[in-house]
Structures are given as C-alpha cells and as structure tokens.
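Encoded as structure tokens, here's the structure I'll be asking about.
Moving on, here comes subunit A:
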Amino acid sequence: MNIAAPFEAVIKRIKKETRDTFTLTLRVKDRAIRKEYGFTPGQFNMLYVPGIGEAAISICSATWREDIRHTIRVAGDVTTAISNLKGGDVIGVRGPFGRGWPMEMLKGNDLMIMAGGLGIAPFRSLLRQILREKEEGARYFLLYGAKTPKDIIYRNEFPRYGEVFEVLLTVDKADPEEYWKGDMGVVTNLLKKINIIPEKTIAFICGPEIMMQSSIKELINMGLSEDSIYISMERHMNCGMGVCGHCMFGPKFICKDGPVFSYTDIIEFLGEREI
Partner candidate 1 sequence: MGKNKTIKVDVLTRVEGEGGLYVKVVDREIKELRLNIFEPPRFFEAFLKGRLYHEVPDMVARICGICPVAYQMSAVHAIEKIFGLKVEGQLRELRRLIYCAEWIASHCLHIYFLSAPDFLGFESAVAMGKKYPETLQQALRLKKVGNELFSLLGGRPVHPISVRVGGFYKTPLKKGLKAFLSELENAFEDAIESIRWAINLDFPDISWDIEFVSLWNPEE
Partner candidate 2 sequence: MDKPRLAVFKFTSCDGCQLSIPDMERGLVDIANTFDIAYFLGLKSRKSTGYYGISLVEGSISTPDEIKRIRAIRENTHYLVTIGACATAGGLQALRNLKDLGAFKKAVYPKPEHIDALKDSLPISHYVHVDFELWGCPISREGLLEVLASFLRERRPNIQAYSVCFECKRKGTPCVLVAQGIPCLGPITRTGCGAICPSYGRDCYGCFGPSEDPNIKSLSLRFETLGLSKDEIKLRLAGINSYAFGKYHGKE
C-alpha cells in the first residue's frame, strides 16, 4: 500500500454533535485493509475529499471496532466539504499516522484527562479503552471545558464515563435559556475541586495551546512532575508522514513525532513567539 494515496471508506453514519461539530462513522471498503487497519488512541487519519484536499482528523472510535469514527468541526474547505457528504458517500482515508497517548504510562498510575473544546475528540478512544480495561485501584479524572453547554461534545456519553471517571465539566458561558448545573470558567479551575496524589498521577491534555499551557502550569503547581504530563498538539498537517515540513513545531514534526508529546520533549519551545 502506498501511504501517500488514500483508500476508500464509506460513510455509514453521520451524527450531529453540536452546531458545528459532527461525528462520522466510516467503513473501509477494502476488506483486507479493513482487517489490517489498527491504531492507538490519540493517532489521526488524513481524510480526503477528491478535488478538495485532505485534513488531519484524530480517530475517536474504540480501538477494537472495525468501523472508524471521526469527530469533525467545520473549519476549512475540507471539513466543510465533508460536512456536505451524506450516508453512503465515499471518502478517502490515509492513516493511521503519528504517536498516540502513551498507554504504557497508565499502569500503576492515576490518570488526569484535561480537554478543551474539540480537544475531547482525541480522548474518546482512550476513554472507551479505560471503561473496558481499568486498572484496579487507579483513579481516573476527566476535566472538560466547552464554550457553552451546547458546545459540549459527546454530551450523552458522560454518564457512562462517570462510572469510572470523576467527571467535571465547565463552560465559559452558560446559555440563559438552558439550565446548567455544572461549573463556569476555565478548565483549570476544576483542578481546585479535586484531590490528587501528584506522585502517582499522569496527565493527558488536549485543547487550545493557551489552555494546555495554563493547565500544565497548574498541574506543576500541584506537584506533578514535568515528565508525567502529555499533550496533544495541532499544526497544519499536509503529508502526515514528516516530509512536507508544514507541521514543524521546534524540532518536532507534529505528524510523526506527535501529535502526543511528553511535556519534557517540547518544554523549550512551548510558548515561544511564532515558533
């Protein structure tokens, strides 16, 4: 298989998540590729619409499922084109690419997941995985911030996550017309509401860069060590395999060295101007 060329996948289902976000369920057409395809949580695919182009989208299905899911926000040309597709339409896929969450770190540790906005999507397959194979005695936290209650993605899935995770939600602003009993304010505020054992907690973070930076700062204040923090980064990915240079962040290629990085690996470059 040529990794520069896409394979076909049929859109089985489209689910609207929020006003600008939807989830696609894809079935790879070719049986052999479908069987062979495997990924770790946190990896991404390049989704392709012929004549438009490609976009890098993280995979959010459970790893054991044959169908691939993607949660997509309408932003550029490609995601707009995808949003215009219907069930039964065919889309191109290349992948999986990159490095996902360091699953080996889960062993013997508590896990803190912090997500902002669409940043919850790269966690969905991880959440599924943990629901299935949680560690005895480990504690799991899921802290999620969205703009408004209407922007919360996977809203009806949180009760299930709540069986294993301590789930805390917050919004920047609650719509007046909607009853909201959760928190208001930035996601880092939620950290004050929980008790963690810093020495045995690892943190996985995904969201806007500014949110990730403040989360890291807060976690370190709470006593987490730098090497127990992992973040998922985003840049313009064009090739997916480290040969185009677009997604470079400092010396890292987000597409092949990331998108998930140990904080210690990029500490020098995070927060630098125009890096």
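One rule holds in what follows: contacts are C-beta pairs under 8 Å (C-beta built on N, C-alpha and C of every residue); 3 or more make two chains touch, one makes a residue touch a chain; residues count from 1.
On the choice of candidates, all candidates are chains of the complex that A comes from, given by their letters.
In this text the structure is predicted, and so the values were computed from the model without any measurement.
Engineer: Given that every candidate in 1 or 2 is part of this complex, which one actually touches subunit A?
Structural biologist: 2
Engineer: Which of the residues in subunit A come into contact with candidate 2 in the complex?
Structural biologist: On the subunit A side, the touching residues are 51-53, 77-78, 80-81, 84.
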